[in-house]
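Quick one: the structure is below, and I'll ask about it shortly.
The complex appears here minus one protein chain, its other protein chains still in place.
Presenting chain A:
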Amino acid sequence: MTGRRSGRPLVPAYLSTGGVARPRHTELERLSLLTGGAGPAPDGLPAARHALYDVLDGGTLTLVEAAALLELPVSAVRVLAAELAEQGLVSLRPPVPPAALPASDLLKRVADGLRALKQ
């Protein structure tokens, strides 16, 4: 993992409130989808944000998978993802698109999908 050292960007206040206040627009949860932009990270991106941008590699990961790969707590990656999204470098998507609700059909498809796994 590359990236230059930077001044320590302190986590915004909303994190120290235990996640009660969340970034605008999206509520980032463990399974929120992060999709990275194409191409190299722009100059001057702080190291931690740079690392997240790099691990996305233009593709899509859940927030929790990005956290695991970066060996950072989910709480920290929440902040980094919100910052990158704010900069337009990452797009965010909720785990279940609102159109997929209500959940009854989803549960049924989960059950069908699990049954199909059995050998």
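Here is the rule we use: contacts are C-beta pairs under 8 Å (C-beta built on N, C-alpha and C of every residue); 3 or more make two chains touch, one makes a residue touch a chain; residues count from 1.
Please note the rule applied: contacts and distances are computed from a predicted model.
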{"item": "Identity of the absent chain, which is to be given by its UniProt protein name, from \"ABC transport system permease protein\", \"ABC transporter\", \"ATP-binding protein\" or \"Nitric oxide reductase subunit B\"", "value": "\"ATP-binding protein\""}
{"item": "On chain A, residues whose C-beta touches the chain left out of the figure", "value": "1, 3, 5-6, 8-11, 15-16, 18-19, 27, 29-31, 33, 36, 47-48, 51, 56-62, 64-65, 67-69, 71-76, 79-80, 94-97, 100-104, 106-119"}
